[in-house]
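The structure appears right after this line, and notes come after that.
Rest of the complex left out; these chains stay put.
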């Protein structure tokens, strides 16, 4: 999870491209008009919705506050449940989309990195995925016959977080990339969302790399083609809502609901309209319990759900990377 | 943690007597007037505040929505930090208060129960305390010399939750009480608070037993003198805020702040004044993300803090129960 | 695992009926003649060997040092490996044998108990099985439609060990049995074997209950029809070899091998022949590193194997107990 900037606590925090898109919509006359440089297409699956957001130029990147590239989002409330059939559908979907996005050449060596702090349950998604990745780079020529030739070299690591190691995650990854010389990095991370409904019910995959603390003034080294010299695919799941974001959103909805219940032109209506963002923030700082700033909102069963999600993502990656591995095999090697 | 009733999600949820007292104050002309049948005294320590709430009659019990008895609350932000010196002060304080409240006779056998679900981090406080209790009931006559005669018989159990065992926690405890025949039960549980500031910064101890789901229409068996036939001391720490409670509180504060900023007599002022609870709840149901209902607010570092808190409570209990055990010894046996 | 008696450390320790049978064979002229009152039949499966030992009278019970009853042993080296296909065969076999042995009536409530210390990896088998049991006793009438009517009431508990709770495992179980009133107890426990080859490669199931410390002078309360008033099925897996047992066995084999390599009638041959058990034990006490007494032998990968075994046993139990649950379902609910 990314640290939030202390300066402006009340900016809405989301790592999801689809929510960035939503927020633009909220500020527009017509929510459905795509901002310039942004393309969005949606497709419904039997138990999921897939949304593809493409940011094709600088204008789109600025509007969205995210780097140019492709963002694929898979949404399904079933991700939270013990719904094995739907999970198998999503594992296969994830594998197909990942293969399309990464297009790894046969025999290419790939490094998978699980970002985040294994001591903080909702941040432990990355490390938990790593524990289920089929690691093969060290098995050159000594693989069990039934999978020999059907697997590519894969390495995997959980670099931890700076508070645990004293070292920038980026430095550890870069050092490893220089030794292992993979042709692709796949980075898994836990994300923050704006809407509780998306927590543990959304998987985002992008070819833009991971920008820890992007847009919140945090200077941490990004993991992308530029910094590492190889393409970086990021896969993430929102596991928390920032408590301050929840409060802020609640306030917006209360005001909106009041407005809708008020006669237009009435002084009350006017007064509500006049409430500027700035005033709203001052109001929140007055009323918000300061301790809430360091808190997040997460579902009671987060521990079990993170286990399930890490299994889905790890198996999706295992199938995508190893040509010979199919849905039937995963249980045997993952 | 106690399940909340689905019917009226928006009643403010708190297991703390001091917050129940606060809420009465908010509805009164004068917040400082104690409700009938309730006595409150506060004392400041070097790194903590101790509040003693006594509910002395039916009237007080109804006003507070809690059983008659004594509620001791220790508050300290240092509980969250790695502040060893302050923790030692609080361990000793906890031990003294517990001894006063329980007044166990020498050699009496005491059962300690850690309630809650060990698979859900903020609910795992009880089981974690149990893992640090100095258990001695089975050591009759075979204790290491240096502690022989200085310890009383103590048994400890983590009964789990109904979802894990299929059995009411109360049934398991009652069955065990009938076999072990202790003269006192000490039950540790994770609680819900209304204020984020109190999360992991408050320890409540009471002689009223534990009433799972009290006041939220939940029919679970209570653990108290009546049901078990022995006195029950409850020790708890609020580890979460109910997300709906946070939203509801935020709304109240927003309205209060708007009122304070509005000219008295203005139609806006009137309108705000007229907002009935009921309307407010309807408004919230309209605006509240349904998924938020099943979520809670907890600090990022909850895993580490729960470890620290369970250590403090376990050591407080170890010192209180074993006459020969002092602060110096605890590290050796806990 | 059962404590061993300090008096005679060097008696060979095994909890397996098939090894008790072997040891009788070693002392007989003809190893293949069954002792009186003991019936043994063996059947080969596609990836396992099943051995059924029946002790039908007192004579057999004394000869074997085990209570009268039926002991079913499933042996397969594949149990240690990640061999999903064979595991599914054994899960089904386990379920069939358990149903035959227990013959539970429809709707009967059954209690499953996971014995052992969850803090000691090779002793944590029982508690790990419990974490995977489909617990349903508390769901009367509120089961998901797809399984309603297909499941029986099942409760599950891990009582811990006396060192953790201060209470006899038997007391905890008896107290619970009196509350829950099940018609059958299924107890899972980690066992000790004599042969390294059987570690984590053997599942023993019997209708004789569990006798902790049986035959090693330990007075712990047994779990059986007599003590609990209901039938008790025990399921166990040997996870360790007692280090002293390994040393003792090694010595016997060395002597045997020397004898076989020695000219009959030679003084050396005579001398070896004359070595009495007693002398052997004295010799061992002289040469055995005393620290070895408290040690056990276990495979490096014990942590992963125990996970796998607990999954196999839990699923076998889930299928045996819930008429509507099949191999296809288990992954969904276990």
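Per-chain residue numbering starts at 1, and chain names A, B and C are given in the order in which the chains are listed.
Basically, contacts are C-beta pairs under 8 Å (C-beta built on N, C-alpha and C of every residue); 3 or more make two chains touch, one makes a residue touch a chain.
All values reported here derive from a predicted model rather than from experimental measurement.
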Item checked: Whole-assembly copy number, given 3 chains displayed -> 4
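Heads up, the rule we're going with is that only the chains that are shown with their structure count from here on.
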Note to self: Suppose chain centres are the mean of their C-alpha atoms. Which chain sits farthest from chain B?
What the structure shows: C
Check: If you average the Cα atoms of chain A and of chain B to get two centres, how far apart are those centres in Å?
Finding: 36
Note to self: Under the stated contact criterion, what part of chain B meets chain C in this complex?
What the structure shows: 131, 135-139, 153-157, 160, 162-168, 171-172, 174-176, 178-180
Note to self: Could you list, by residue number, the parts of chain B that touch chain A in their complex?
What the structure shows: 1, 119-121, 123, 195-197, 199, 241, 243, 246-247, 250-251, 253-254, 256-257, 266-268, 271, 283, 286-292, 294-304
